[in-house]
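For reference, the structure discussed in these notes is given below.
A single protein chain has been omitted; all remaining protein chains appear in their positions.
The block that comes next holds chain A.
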Amino acid sequence: MSKTQKTGTSLLRSLLNAWSWLFLVLILGFFEIYAQLEAGNTFLFRAYNLQSIAVASSQILLLALGLTLVIVAGHIDLSIGFTTGLSAVVMALVIRAAGPDAGLLAVILAMLVGVGAAIVVGLVNGWLVAKLDVPSFIGTLGTYGVARGAALIVAGGATVSIRSDEARAFGNGDLLGVPIPVVVAIVLAVGCHYLLTYTKFGVHTYALGANRASVERAGVDVNKLLIKLFVISAVTAGIGGLVYTGRFSAGAANAGEPILLYAVAAVFIGGASLTGGQGTIIGTVIGAIIIAVIQFGLVFTGLPPYWQFVAVGLVIIVAVLVDQSKSKLTGGRV
């Protein structure tokens, strides 16, 4: 390979690595120009729009953060769609059981029990994949169904509405002007980024995604690692359920189901690969923001809301094509 060819390839590779940033700038620019031309006002520089996008991205992120770790390890967790719902319903039920003037303590307890329910799902996933060697796609599809059924059963098939100022404040309040769901997502994103980038646990996760033999040979307990990964995935999805119950003063079994596809999409748009070994939290954050901007922007333009499904679907396909050309550039080895 000649020198100029080599620089050309590495330039192309960096462009492909940064494509999600470029894409985000592009769609933001598009909606801004559209707003200026069509309505003579601004899309970007309005607090309400930014807040709506931020809250929508947080709800996607809460499912996508733990999922990123699982996908980097070369696995998938489909159960999070209903882990979110299960934890939302459980939190609502505990608050309801505590009675009408349940205070802050009862809400905190309810949150702990909600996340506890999520952890159970995570442990089962980890056990299936690590100890029983069930492929994660199948295993978590199974727990997706089980968590769905469990959420519907405990909720009696209905939405569990609650009356709690504390819970409502958790979902709708703000901290120095930043909505609390966004604060929660930021804190968890920083935590997951730390785990994945700066700890041994993170290195082992990347290594597991690239070559299981490499971590086994290094004496790492791969089963334990897998169980931890699925528990983290369940915990962030479960916290997503808490935020849902807070935002709507109600827990619903299908709280996470419409977001599952978006969460998976966010991770892949962010640079992860189905074969594992790559992906970052920062990438996933960008992916979640892209999807939220598309959702909100299309509504903003007045198109029927169904167009967002088409648009997000197209972005997923682009993300996969980018991933494929990246692996071609690296000689097919991923």
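Rule of thumb we're sticking to: a residue touches a chain if its C-beta (ideal position, glycine included) is under 8 Å from a C-beta of that chain, and two chains touch if they have at least 3 such contacts; residues count from 1.
Simple rule for what comes next: contacts and distances are computed from a predicted model.
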Hidden subunit of the complex - UniProt protein name among "Tryptophan synthase beta chain", "Simple sugar transport system ATP-binding protein", "cytochrome-c oxidase" or "Phenylalanine--tRNA ligase alpha subunit": "Simple sugar transport system ATP-binding protein"
Hidden-chain contact residue, picked from the options A:12, A:187 or A:218: A:218
Option from A:160, A:207 or A:250 whose C-beta touches the chain left out: A:207
Options A:14, A:36 or A:199, residue touching the unrepresented chain: A:199
Residues of chain A (touch criterion as defined above) contacting the omitted chain: 194, 198-200, 202-204, 206-207, 209-211, 213-220, 277-278, 330-331, 333-334
